[in-house]
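Every protein chain of the complex appears in place save one, which is left out.
Letters A, B and C mark the chains in the order given here, with residues in each chain numbered from 1 onward.
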Amino acid sequence: MTDFLDPLPWLIMLPLAWGTLAFVLGPGRGGRLAVAAIALQGALALQLAGQLIDSGARVYAVGGWGAPLGIDLMADGLAAVMLLLTQAVALPLAVYARGYFAASPKGRELFWPFTGFLLAALNALFLSADLFNIYVTLELLGLAAVGLVAIAGGRQPVTAAMRYLFATLLGSGAWLLGVALIYGTYGSVSLAVLTPLIHAGAPLAVTLAAALMLAGLLLKTALFPFHFWLPPAHGGAPAPVSALLSALVIKATFYLALRLWLELFAPLTTVAAAQLLGVLGAAAILWGSVLALTQSRLKMLVAYSTVAQVGYLFLLFPLATLVPPGTADSALAGGVMQAVAHGLAKAAMFAATGSMIVATGRDDISRLGGVGARLPLTLFSFGLAGVTLMGLPPSGGFSAKWLLLGSALESGQWWWVVVMIVGGLLTAAYVFKVLRRAFLPRAAGDRVARVPRTLEFSAFALALASILLGLFGAPLLELLAVGREA
Amino acid sequence: MSAALLYALAGAALFAIGLAGLLLQPHLLRKILAFNILGSGVFLILVGLGQRDGTIDPVPQAMVLTGIVVAIAATALALALARQLLDLTGQMRLPEDRPDAEPADD
Amino acid sequence: MKAWLTALIALLCSGLALALGAAMLALPEFAVRLPGQVAANLDASGVAHPVTAVLLNFRGYDTLLEVAVLLLALLGVFALSRHASDHAHPAAPAHPVLQTLARLLAPLMVLVAGYLLWIGAYAPGGAFQAGAVLAAAGVLLRLAGLLPAWAQPGRLLRGGLALGLLVFLAVAVAGLPQGELLHYPPALASPLILLVEAGLTLSIGLTLAGLYLASAGWRQ
Partner (left out) sequence: MSDPWLPALVVLSSLLPGLIIFFLAESRIRLRTTLNLTGALVKLGFIGVMLWGVQNGREYVFRHTVLPGLDLVLHADALALLFVSLSAVLWLFTTLYAIGYLEGAPNRSRFFGFFSLCVTATVGVAMAGNLFTFFLFYELLTLATYPLVVHRGTDKALRAGHVYLAYTLAGGALLLIGTVWLYGLAGQVDFVHGGSLSALPPEAAGQLQLIFLLLIAGLGVKAALVPLHGWLPMAMVAPAPVSALLHAVAVVKAGAFGIVRVVYEVYGIEFAQSLALLLPLAIAASITIIWGSLRALFQDDLKKRLAYSTVSQVSYIVLGVALFGPLGTMGGLVHLVHQGIMKITLFFCAGNYAETLGIHKVSEMDGVGRRMPWTTLAFSLGALGMIGVPPLAGFVSKWYLGVGALEAGMPWVLAVLAASSLLNAAYFLPILHRAWFKPASGSWPDEKIPQRGRWETAPLLLIPPLATAAATLATGLFAGAAFSPLSWAELIAVREYLAWIP
């Protein structure tokens, strides 16, 4: 396809361009440009999804060379779903961020350039079909994310950024070593070229590469026990940043892990490895939820909730590995649905959290009294997002849980059912810990200020989307199936 | 064994040394150095293994050039963070206590 | 750190090195070979040096993203320096010999950078090498006390930092009507690549210098 308006390359070029322009425009500038451009990106992502549904997965040869000499981009249903999620989360958050930084200017100077590069990195990562190119997108993503964590300055955020930087660099280092081993074995880094070459009897170097790359991704996705860097990083950044990081950045590395597992390294996967991933996911769910419950800072509670919710994503691996195709399909659908639902809900939750902190002037759960009366829409958004995280119907989180529970029972792995149910109850416990406080009347001496309307409505839009996903999720699953027909 | 493979083997050793350093050294500057050693190890493996059959391969060489620039960028950011941390805490190491236990600084 | 943990990590790292070594000694024949393909397409790439051809044409997309990574690192340093210093510190006065030397060397380094940029099409060299030399000139001037630190870059400087990436993006997108992203028409490949490299040289020089200069004024 040689159309100038082809959405696929523009999804990468556009955010790179506006990110750079926002930098040239100067400190704090570029918000309006960003909102317009992200809206356009959303339209492009929708157009791309439409193309995929009509005519199947697409391969795009950058520069016209084609793999293995050049770099290929590839768009299938899974990539399109992630692209849609990215733009759908980014647009309300961009609106939110404009209001947020107007009310709380710390860190606003370079927010827009960083966000532009972050979105470019995400879109590029989802579309890449080249292992080395993915390395570059991972670094772009990692540095943008670290930069965003540090933008507000201060002891806690800088410490968190430092820790996060080491984690993400180590993760990419492991990935690059894997790429080096793969190139050294086969002489190519193109997924399309490599996939037919890798089979069950692959050399030790390939197994090592698979293990290293996966480990690197787990570190970057903050799967238990690699979650140590996440809560301070996500809990310390300004609210729009926390939302972007929790909703999207960790999903990108999960997406790569999923792709490697299901496609490139599928012949090497074993039930034992899949169960190990599931056990780590289960541990994340329980440990993250319990720690969320013990937090006294609102943002840290939400950040630990992310640690827990990441665990649900990894339950998909045991449920989709070496089981009947129908079971695997519904597990994959459930896992991806969870990624999307959590993305929307967690963005809404961090956004609502940010509004509450702006309104009360402090990040303290015990001082939330009066929020319910003064910011009903914000609290309602928090509650709706909580419904999705708890997996109650009708919500995207419920659809995800339904599909995962179904495949767990079908494949006889009832222990994951127990984990999911207990996790859901723990989630309810920490969500209601916040709601209960916010319902109480304002304590004497506390203040609860109004916040700009855009803050309230953008958070609500995200929360509502996470609920509507549960009612109208079928087209998303249809899109997901593009390029996966057996 | 070709010379290129020897480079790759040396790269494996460097990667392991860098990894150990990154995990074990508490001093931030040493951690950053360790990360660079780790990266150099990977670059050696990439170039070395890519040319293990004796032919010169420009593709991994170009990749390594890209990788070096990325590593420079990451190192610069890491150094800036480390220096800032020194300013803020007076220490060149990450605090070991639970970070969420710290008070929010406003 | 606990001794047993140290020992365990050391053991695991050694094990990893051994496993990597063992894996490297047991590799099969390559299934795909790219050097031949690079050579075969070198004429159409617009440059004569294979590494530059890979960097700026065959895998030019990697390079495009990598330039963004570099700029991003500088943004990170800028973000930190906003909180580190309230105003740009003037450079400390340096020894007159160093100052004289720097004044002499800086123009020479610019010349070398120009040469490296031009020769990159045929021999080892190119935008990154040239940019690195430019940056070195900047660092030298700062050390000699002849350049102020960059706490708050002005519009012109921001434009210069972004120029390389913007030119690269424009060239990449300009290929879309005829073909794909970053598609150079063979006849125009040479001048387009030179254009991109020229923009990159300037921006990379400024960025690398900036990584130093942006933090040079932080309080000690």
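Side notes on the structure shown:
The rule is short, and it goes like this: a contact is a pair of C-beta atoms (placed from the backbone, for glycine too) under 8 Å apart; a residue touches a chain by one contact, two chains touch by 3 or more.
All of these numbers come straight from a predicted model, not from anything done at the bench.
Within the whole complex, touches from the chain that is not shown fall on A. Residue-wise, the contact with the chain that is not shown comes from A:387, picked out of A:387, A:419 or A:462.
Interface residues of chain A facing the missing partner chain: 372-373, 376-377, 380, 383, 387, 392-394, 399, 402-403, 405-406, 409-410, 417, 421, 424-425, 428, 432, 436, 439-441, 470-474, 477.
In this text, only the chains that are shown with their structure count from here on.
Rounded to a whole number, the gap between the C-alpha centres of chain A and chain B is 26 angstrom.
Per-chain Cα centroids separate chain B from chain C by 17 Å.
Averaging C-alpha coordinates per chain places the centre of chain A 30 Å away from that of chain C.
In chain C, 20, 24, 27, 30, 33-34, 38, 58-59, 62, 66, 69, 72-73, 76, 80, 83 are the positions where the chain touches two or more neighbouring chains simultaneously. Annotation for chain A: residues 132, 136, 139, 143, 146-147, 150, 154, 158, 177, 181, 184-185, 187 touch two or more other chains.
Residues of chain A that touch chain C in their complex: 2-4, 6, 9, 13, 16-17, 19-21, 23-24, 26-27, 60-65, 68-71, 107, 109-110, 113-114, 117, 120-121, 124, 132-133, 136-137, 139-140, 143-144, 146-147, 150-151, 153-154, 158, 177, 181, 184-188, 193, 197, 203-205, 208.
Residues 19-20, 22-24, 26-28, 30-34, 37-38, 41, 57-62, 64-66, 68-69, 71-73, 75-76, 78-80, 82-83, 152, 155, 158-159, 161-162, 165-166, 169, 172-173, 175-184 of chain C are the ones touching chain A in the complex. If you check the complex, the residues on chain B that touch chain A are 8, 11, 15, 18-19, 22, 28, 31, 35, 38-39, 41-42, 45-46, 48-50, 52, 60, 63, 66-67, 70, 73-74, 77-78, 81-82, 84-85, 88-89, 94-95, 99-100, 102, 104-105.
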